[in-house]
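Below is one structure, written out as structure tokens; comments come after it.
A single protein chain has been omitted from the complex, and every remaining protein chain is retained in its original position.
Take a look at chain A:
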């Protein structure tokens, strides 16, 4: 008796029109159905590129670093703290800030898709939406961060926060030494998008 394996059917996918042609096709179809109001796409893109920004998250962190009362509000009712700045918005309506300490480092991921606090972090970057980050960071965050350029010392607990419902998170990183007396504007310059996601820690340039 022989066993045969049929290789006649492989796992190739069929053809598709180019992505840009499919995108344009859906745009034209929606326009024809009256579902795309005049200027809608331009306005959306303006919001995505010029309004949603990690500069806002950096401003919140710099404020929390310099004002214990605001820090307390940010950590107990992030939504209220962000609301004071008028920075709530789509994919950022219920905010929780995660406080890093000398023994705890938070890292944010959306393993199921790409969820991010858009209005205060900006749209999710490509790498954050990659299968590599979504699969690996929940299991081996120390190696993932090291590969990306951030060494987390042994003895510091890494807490991975998976964005699976409607809470949108930001990391409140530790304020680095050497920033004593800095203005909020100076401080905000070292709190990058990656610091807010949790894969980087704020760096002070050595003079």
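Simple rule for what comes next: a contact is a pair of C-beta atoms (placed from the backbone, for glycine too) under 8 Å apart; a residue touches a chain by one contact, two chains touch by 3 or more; residues count from 1.
Note that contacts and distances are computed from a predicted model.
Remark: of the listed names "Nitrile hydratase subunit beta", "Cytochrome D ubiquinol oxidase subunit II", "Acetyl-CoA decarbonylase/synthase complex subunit gamma" or "(2Fe-2S)-binding protein", the one matching the undisplayed chain in UniProt is "Nitrile hydratase subunit beta". Interface with the hidden chain, as seen from chain A, comprises residues 11, 13-30, 33, 35-37, 40-41, 44-45, 48-50, 52-55, 58, 77, 79, 90, 93-94, 96, 109, 111-114, 122-123, 125-127, 129-144, 147-150, 157-167, 192-194, 199-200.
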